[in-house]
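All protein chains but one are shown in place.
Should a chain be cited, it is by its letter among A and B, assigned in written order, with residues numbered from 1 in that chain.
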Amino acid sequence: MAMTQIIFYSFAAILLFSATMVVSARNPVRAALFLVLAFIASAGLWLQLQAEFLGLVLVLVYVGAVMTLFLFVVMMLNINASEQQQRFVFYLPLVALIVALVVMLMFKVIGPTSFPTSEFFAPGMRASDYSNVEAIGAVLYTDYLYPFEIAGVILLAAIVAAISLSFRGRRRDKTEQVAEQVRVKKADRLRIIK
Amino acid sequence: MEQTLQMMSLGLVLAPLLASVVAGFAGDWIGRRGAHSVTIFCVAISFCLSIYFVNHFVLAAAAPINFTVYHWLVIQSLQLNVGFLLDALSSMMAVVVCFVSLLVHIYSIGYMHDDPAYQRFFSYISLFTFMMLMLVFANNFMQLFFGWEGVGLVSYLLIGFYYQRDSATLGSFKAFMVNRIGDFGFLLGIAAVLASFSSLDYAAVFAKAASLQQQTVTIWYGHEWSLMTVICLLLFIGAMGKSAQVPLHVWLPESMEGPTPISALIHAATMVTAGIYMVSRLSPLYELSNTALNVIMIIGATGALFLGLLGIVQNDVKRVVAYSTLSQLGYMVCGLGASAYAVSMFHLITHACFKALLFLGAGSVIIAMHHDQDIRHMGGLRRYMPVTYWTVLIGSLALAGLPPFSGFFSKDLLIVAVSASGLPATGYATACLTLGVFVTALYTFRAFFLTFHTTPRMDETTRSHLHESPAVVWLPLVILAIPSALLGIVMVSPVLFASQTLFVNTIHVAAHHSAMAELATEYHGAFKLMLHAFVTVPFWLALAGILVAWLCYEKYPASPAWLIKRFNWVYRLLLAKYGFDQFNQTFVVGSTRTLGRFLYQVTDVSLIDGFVNGVAAVTGLVSSVVRRIQTGFIYHYTLAMLLGLAGFLIWLLWG
Partner (left out) sequence: MVSLANYLMLSAVLFGISVAGIVINRRNIVIILMCIELLLLAVNTNFVAFASFWDDIQGQIFVLFVLTVAAAEAAIGLAILVVIFRQHHSIAIDELSQLKG
């Protein structure tokens, strides 16, 4: 077995194992950590596919930022592991069956018969001075400048949305907060003195 | 000249309508005096114009004028117009209508004096006058039908005038319903005319009538009928409804629920004679069908005798006169069957006078008796109401048919004409009519004696208040008594037997129906006719009737009770009016109700409502099941998406 195949299968195994653990872990922190592992394994696969920039971005941005964010939220919410196990087990066979069906169907489309090795051969190794970053950059800032800027705007929108959704500080305007008004209890407003 | 006549005819017909509208809508504003003044004024205008018309078309024998006032509807080649046909027949009828209407208007000032709905009454009787004149002057079937329905409508409104009373509303319903049945046949007849002649104008129809004499039409099971017979019989069904012939006569007694003036106007003189007028007007058609004439004669004769018999046992003074009207209408219709249209029209005219007189006289008595109408509570009114007494006596003698009063001429000539007819039913008809004379005299004078002679039977308070009615009430009585007495002597020759009879160019008698012609050959003048009466049967029968009435009610007052006991089954049969009402109630009304109930419960409630509600219920049921899918849980939605994806992929790969 060639080295490439060993690398591929090992990383693939780690990826699938950690994905399964994400789905079935009881503790959400554990699930998050397994997700991190899945990303790392996936980054390895991408490196094998000679997409170095993306592999690194995956680790740095996704793992470093997004998963950290996940962990922040998980820990902030202080979630107890909930006890819905029996329902979990009950639905599992049915869902597994359906998922297996769907995956089999997908295999039919993208399996070896549709994409045989004879027609789709792996590209050769690139030259040593091949810079994936340069290749991406050459296209990104010229042909895809507009989508790039839009992606920036999307991120801005995400920031604004996230903040405005969860902001709980002092409001500058005097609009009525109906949700708060409804939640008022007698103890908040009345203090019996005598 | 013709232009002037057209304008005058328009004025004649429209003046009562104008009065009716003014009195109806502005009644509260112009008050009682305004209402009766405007209506009497307009009807007086119509009356004067109709006198002028009679002078022009009858006495001066001018040619008829047929003109169109207004093109109402044009459907391809069919033109429906509003048009007037001015000739001797319509002029005579118009005079009768306007004369009686005018007198009734004047009479109503006194009779309706205490009624709160005074203006409404005058509006209605003017409206009636308008409708009747439209009917009389019509020159096509559509306008005839308009007038026909219009008088039926106003009759309904007037019978139910005291609408707070249940009996009045029921009576008006009955009148309208039975009329409607007749109108159904009438409408079928008009449709048959339209289908056969492609036109509804009298002129076109009469011109083409002779050519269609042999034509037949198949109605059921391949059985062929003569077209003319079918048309004439269908049109006659309308006359049966409107002119109260057997079996559609049941509405007339109940119509006495209305105020007495309208009983005089509508149910004695004018509306019920519309059928007679219609058959006379359509004489060119009826002459072509012997079968129809035979049927007409039989129905008329049956009504004349048997409905007259019912008058003997009635205790309400208005009902006696109502049954008398039914009987006399039978006489007129029988005369029509004998092709003696002119004699029937003459009897119509004389009957209008003396019957209106009798009704108005009865009204005068009712006013005096404080609206108690039972003749068993009357008696001896002769002393208290002399004018009413003498005028009603003249009317009763005219009705009984004694010379020299007008009723004698018309009724006697009618009986002779019927006996001279060549139709198969002549024998039966003559027998009925002759016996009817006895019956007529009997019930008339029974009521007369019980009311005006015999011992007073009313209570003391009423008796002390008895007095003659005011002038507005007895003046019309006197005015009507004059033609009742003299019209016969004066008019019989000019109307019937002049060399150019008054109804020439209007009434058409076929050569083989020779009754009138035979009559003419035997007629030698009015005076000779009166002398001849002494040797005819009807005269002695009439005297016998008066004698029997006098014996039973004046001389031997206990005899009616004995007769009732002796012939109890006859008495009960007459009281039950031969069971017509029970028959109608059980079969006609009962079957209609059952059908209605069936249609309501089965088709409407179960089928249609069930279907519509069922659709809604099914939708509700289905949706209450389907909405369980919407659980609100994300994982169910995701599963659904997954299943959809799987299905899509399967379809994509193998579909």
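By definition in this document, contacts are C-beta pairs under 8 Å (C-beta built on N, C-alpha and C of every residue); 3 or more make two chains touch, one makes a residue touch a chain.
Predicted model only: the values in this text are computed from it and were never measured.
Asker: Report, in label order, the displayed chains that the undisplayed chain touches.
Answerer: Looking at the entire complex, the absent chain's contacts are A, B.
Asker: Could you pull out which residues of chain A are in touch with the chain that's been left out?
Answerer: 2, 4-5, 8, 12, 15-16, 19-20, 22-23, 26, 28, 31-32, 35, 38-39, 42, 45-46, 48-51, 53-54, 57-58, 61-62, 65-66, 69-70, 73-74, 76-77, 79, 81-82, 84, 87-88, 91-92, 95-96, 99-100, 102-103, 106-107, 110-112, 114-117, 120-123, 132, 135-136, 139-140, 144, 147, 151, 154-155, 157-159, 161-163, 165-166, 168
Asker: Considering the entire assembly, which residues of chain B contact the chain that has been omitted?
Answerer: Output for chain B: 627-635, 638-639, 642.
Note that in this section only the chains that are shown with their structure count from here on.
Asker: Considering only the defined contacts, which chain B positions touch chain A in the complex?
Answerer: Touch list, chain B to chain A: 639, 642-643, 645-646, 649-650, 653.
Asker: Report the residues of chain A in contact with chain B in the complex, numbered from low to high.
Answerer: Touching chain B: residues 95, 98-99, 101-102, 105-106, 108-109 of chain A.
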